[in-house]
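Here the complex is missing a single protein chain, while all its other protein chains stay put.
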Amino acid sequence: MDAVFSNFDDYLKAFGLTIGLFVVAGIASLVWGTILAVLRVGPISILNKAAALYVTLFRNTPLLMIFIFMAIAMPVLGYNFKFVEDVEIGGYNVSAFFFRSCIALTLYTSAFVCEAMRSGVNAVPLGQAEAGRAIGLTFAQSMQLVVLPQAARAIIPPMTSVLIALIKNTSVAAAFGMAEAVATMKALTNNNADQRTGIFLAFAVGYIIIVEVVALASYAVERKVRVAR
Amino acid sequence: MRFIRTKAIIATAGLALSLAACGDAGDDGGNATEVDVQENAADAFDDGTAMKDFADSGKITIGVKFDQPGIGFKGAADDMPKGFDPEIGKILAASLGIAPEDITWKETISDNREPFLQEGEVDLVIASYSITDERRQVVGQAGPYYVTGQQLLVGTDSDIASLDDVKGKEVCSVTGSTSLENIKAEGAKPRGFDTYSECVDQVLSGTVDAMTTDGAILLGYAAEHPDDLKVVVDPFSEERYGVGYSKDKPEMCQWIVDTIKKAEDDGDWDAAFEATLGQSGVDTPEPPAMDECPAA
Partner (left out) sequence: MTAQESTPVSAGRGEPLVVLSGVQKHFGQLHALKDIELSVARGEVVVVIGPSGSGKSTLCRAINRLETIDEGTITLDGQPLPQEGKALAALRAEVGMVFQSFNLFAHKTILENVTLGPIKVRGMKKEEAEKQARELLDRVGVGHQAEKYPAQLSGGQQQRVAIARALAMEPKVMLFDEPTSALDPEMIKEVLDVMVDLAQQGMTMVVVTHEMGFARTAADRVVFMADGAIIEENTPEEFFTNPTSDRAKDFLGKILKH
C-alpha cells in the first residue's frame, strides 16, 4: 500500500481520468443511445432498420476491437482526430487520445443504452402512445411527454447496469494511451513488485467507490420516479 | 528433427543453415548458435538442489517475452521463441543436460513475472527483466547478463534530437512499463499501449511523437522501417537484465552466474548476441560484470 500512498497524486489523477472518461462517454452514450432508441421505435421504417443494424453491429463487436479500430486503424487511415487538440475548453485542451477513447466507448455503450431504452419503452402500454398521438401530439412529443417519462422507471435498472459496465470498460483505454486507473495500477505494480496485493486492493476499492456512487444515485432516481407515478 | 543427442544445433531467429540441411524449409539464413549439452549433467550437482532436480527430470520451464523483437519474440507460426533471452535460456538448460527442444517456453508479461516465479509456474524468468531492489524483495534475480538503456524511436523527419525535446510531446510505450514512467519524469505525455507493435504503429501514423523503451528493441524496429524510423538520444537509463528465479531455491543464483560467466568466456554469449540483437547492426558489447549472489 505504501506505493499507493507515496504516489497518491498519481492515484487520484488516474481515477480522475477514469471518471472523466466515464462522464464524457456516459453523457454522449445516453444522448446518442436515446436518439437510436427513438429511431428504432419510430414510424420511419428505414431509420428503424438503420438503428437496428447499428445496435447489431456495435453490440456484437468486442469493445477492444472498436478501440483498436479507433486508436490504431483510423490513424493509419489518416484520421487521428488531432484537430480536437486545437479546441480549448476552460483552459484545458482535450487530447486526441481522450477523444478517440470516448468515441470508442460511446460507439459501444450507446448500443446498450438504446436497448435499455427500448426495453423501457416496450414496458409502456402501446395505448399510452396511441392516446398521445390521438390528441395530436407528434411522434417526438408523444415520446418526450408520454412514453419516455413512463419508461424511465423500467429503464433505470438496466441503464444502471449499462453505466456500471461503462465505468469498468474505461479500463480498456489503459492499452490505448490513457493513464487511467488500470494503467497506473500496472505502472505501480511494475515498479513495486513487493506490494502487488496492496496496490491491487487500493485500485479495486477505487472502482468500488465509483460504482457504488452510481448505484446509489440510480436508487435515488428510481425512488423519485416511483413517487411521481 | 533428429539430432545427435550430445550436439544439438539450434536455429534461432529464423536462421537455419543447418536446419535447411535437415530438410526443414529454412528461413532466410543467418547465424546459428550451437550449445554443448552436458552429458551426465546430473552428476555435477549436489543432491537436493534445484539443478539436480532439473537435470534428473530433464525438464525445465522458462518464462520469456513473446512480443519483443530481438529480445524475446514468438510469431504466430513459430514453434519456439527467438531472441537473446531464449538464447540465454538455452545456455542455462544445456548446462543441466537439457536440450533446447526439451525446454518448455512460457510467455511471461511484465505483470506476471513475479507471481509465476512465486507459484512455480515457471522455473526461470528471462524476459527483459530489469534488476531492481523492489523485485529482489520477492524473487531472486541473478545477473545482469545484459545491460541496455532507454532511448527514443522517432520518425526520420522528427525534430526530436535530445531528451529535452520530449517535454510536452506524446511518447508511447507499453502500459505500466518503467520506460513510460521514466519518460513521464522527463516531462513527456506518456501514452501506454498493450504491445510494442501497436506503439510503433502510432509513431508511423504520426499519432504520437516518439516511442521509448530499451534501445535494443527500438533498433529492431528501426531496422524494419529504415526509411521511416530512427533511434535517437544516448541511453538515459540503465536497465540491467537479470535471470529471475524463485527465492525458495537460492542455490540457483550461483549456478546461473557461473554458467553465464562460462558462456561469456567461451564465446557462446557473443554468438547468442550476434544471432539476435546483433542482427540490427549494433556491435557486440562487452558482457557486463555480474552481481555477487546473496549469501545463502
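In this document, chain identifiers A and B correspond to the written order of the chains, with residue numbering beginning at 1 in each.
Assume a residue touches a chain if its C-beta (ideal position, glycine included) is under 8 Å from a C-beta of that chain, and two chains touch if they have at least 3 such contacts.
For clarity, every value in this text was computed on a predicted model and none was experimentally measured.
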Indicate each shown chain that the hidden chain touches within the full complex.
-> A
Have a look at A:2, A:130 or A:212 and name the one touching the chain we're not showing.
-> A:130
Across A:30, A:66, A:146 or A:210, the one contacting the chain not displayed is A:146
Considering the entire assembly, which residues of chain A contact the chain that has been omitted?
-> 43-44, 125, 127-128, 130-139, 141, 145-146, 149-150, 228-229
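Just so we're on the same page, only the chains that are shown with their structure count from here on.
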Taking each chain's centre as the mean of its CA atoms, how far is chain A from chain B in angstrom?
-> 40
Which residues, counting only chain B, touch chain A once they are in their complex?
-> 110-111, 113-115, 132, 134-135, 137-139, 170, 172, 175-178, 180-181, 189-194, 198, 201-202, 204-208
Listed in rising order, the residues of chain A that touch chain B in the complex are 71-72, 75-76, 80, 82, 95-97, 174-179, 182-196
